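Left out: one protein chain. Kept in place: all the others.
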Amino acid sequence: MTTTPNDAPLCEIDGLRVTFRGADGRDTQAVRGLSLTLAHGERLGIVGESGSGKSLTARALLGLLPPNAHVSANALRFEGRDLLAMSARERRSLCGRQMGMILQDPKYSLNPVMTVGQQMREAFRLQNPRAGRRELRERVVEALADVQIREPARVADAYPHELSGGMGQRVMIAMMVSNGPRLLVADEPTSALDVLVSMQVLGVLDRMIAKHDTGLVFISHDLPLVMSFCDRVVVMYAGRAVETCAARDLAHAQHPYTRALLAASPPLADPPELLPVLTRDPAWLDEPEGAPR
Amino acid sequence: MHRPAASVPPLHDDDRDDDDRASTTRRRRCRDWLLTDSPTSRAQAVLGSAYRRWTRFASNPLSMFGLGILVLLVVAAALGPLVAPHDPLQQVLPERLMPPGSPSHWFGTDQLGRDILSRLIYGSRLTLSIAILVVVIVVPIGLLIGTVAGFFGGWTDVVLMRVTDIALAFPKIVLALAFAAALGPGVINAVVAISITAWPAYARLARAETLRYVNADFIHAARLQGASRPRLLLRYIVPLCASSVVVRATLDMAGIVLTVAGLGFLGLGAQPPSPEWGYMVASGRNVLLDAWWVATIPGIAILLVSLAFNLLGDGLRDVFDPRHGD
Partner (left out) sequence: MIDVHALGVRFAARHGEIDAVRGVSFQVDAGGAFGLVGESGSGKTTVLRALCGLAPVSAGHATVGGHTLGGPLARAFRCDVQMVFQDPYGSLHPRFTVDRTLREPLDIAGSDRHDERIVAALREVGLGPAFRFRYPHQLSGGQRQRVAIARALIVEPRVLLLDEPTSALDVSVQAEILNLLRRLHRERNLTIVLVSHNLAVVGFLCSRVAVMRNGAIVEHADIAAIRARRVEHDYTRQMLDATDGYRRTIAPV
């Protein structure tokens, strides 16, 4: 799976804080001091319920937060470079070349008025400004074939609304991973897909990132799925990480929130009479973070 | 509060502080009651929701400016006879064409010696009643046709929308000319002419909103409960269209005010000596270079009122934006 990781981490986030100023002037802290590291080629899962701040963390890394969000951190580094100290242009250029993002619903993340081929060509052209039309077209078809789309030439001329959900996600993967970015953020990539299609898409994603040795941040609310797909998992609650551990160790999780989340999914074999209900302990909001292992 | 023993505390300060504190607490309690998370009655919920909308509206200074002007307009119209310094129709020929700033005529007089301020005030009643009359006729008709077309679909939709297209094809001013030629000029005919051409926009808008909601789950749920179609239409769908229609109507008022003024300018609306603003602008044309105020001041009034309606409509649209959950 993962080759021997470099000693220097791909991403380092230390003490990330994201605050929003509301219409009435009051500040809401959406992310409250999150820390995590990502090694090269590693798959890190971020799990949490809605409102836990998981999407915001990834967007803070990519520089995609709305203007009324205020970001601060002790350290926010990518390949050793400080993201917060860069100029906006440098940061955009770095993020565009080295990072990619896959969102939940391809219907909304692909441009509806351009064909798939046109969009991918634009994305590829940014990386190779001197490539000619024919070369780009070849690259597009090759990338689509790489994600196991059966008729890549036909799909390249199709519009996004003509594609099924699974195919749309594969197009997104082709667009974002083919240039070999160092980091890919997948924000609930399979939540809008059927179960069997999800498995296919995850298979394609798996192969692609292994091929390009891309680090992956996989955001989801589905703890069992993340456990089975990722190497390490960070569990977020109310803007902080309450637990960080290897995926295979998650079944023996320490934190009561993680254990409660695991227990809340109904198991297929041998379900209990009543599912254990998650009672939120207010102490969880203010605990010091669990040390990453 | 600790006071040094030597000084005598002023008597009234304490009372005033107490009063202030009491009224602040009352205000705060009132505000809390309105903004509570758990209203205990329908009235409280409705008032709370209205209060939240009001605070959102009031936070936009431009909208408040628009509202201010319109309040002034309504007050002027309502209190007209009591507030106007002179009789708007009385011609005082020795005082013709006095400039604004004159002690007895703040906005000056026109060619026949009539006080412009009084004419403005009386004219506001005309402008306001025409605009309101048009909206009151046009909005229910458009709403009804649009929601019925969107809700029932099929042939009903096709027929109603083609009728709407036909009505949309008539140009306002030309139709008003035709009416004036056929039935004689006058305010009522102007209102009818404008109304005939204004309702299609509301029908289209209502139909678009209806189509958005007609397949929503809550409509299916109501059908499952056995709700009849008129009930669904009137109690479920129409309230949902109401906010966009209200915003549109407010924005349209500006246009209606201008159209009425335009018709008055052409001599098709209110007839002399009626102090309608458009007619005042028209009649001031001849003396524009010597006595600019006769045409310009009513023109500014028209501009301000249109602008006010526009700003109000913008503010209302921001308030009713569904992203805020209303």
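Letters are used for the chains, namely A and B, taken in the order the chains are written, and counting of residues starts over at 1 for each.
Definition applied: a contact is a pair of C-beta atoms (placed from the backbone, for glycine too) under 8 Å apart; a residue touches a chain by one contact, two chains touch by 3 or more.
Note that this is a predicted model, so its numbers are computed, not measured.
Participant: For review purposes, identify every residue of subunit A that touches the missing chain, sorted by number.
Facilitator: Considering the whole complex, subunit A reaches the absent chain at 1, 49-50, 148, 194-200, 202-204, 206, 221-225, 227-229, 260-261, 264-271, 274-278.
Participant: Just checking the interface: what residues of subunit B touch the absent partner chain?
Facilitator: Its contact residues with the unshown chain are 37-42, 44-45, 49, 216-218, 220-227, 231, 236, 239-240, 322, 325-326.
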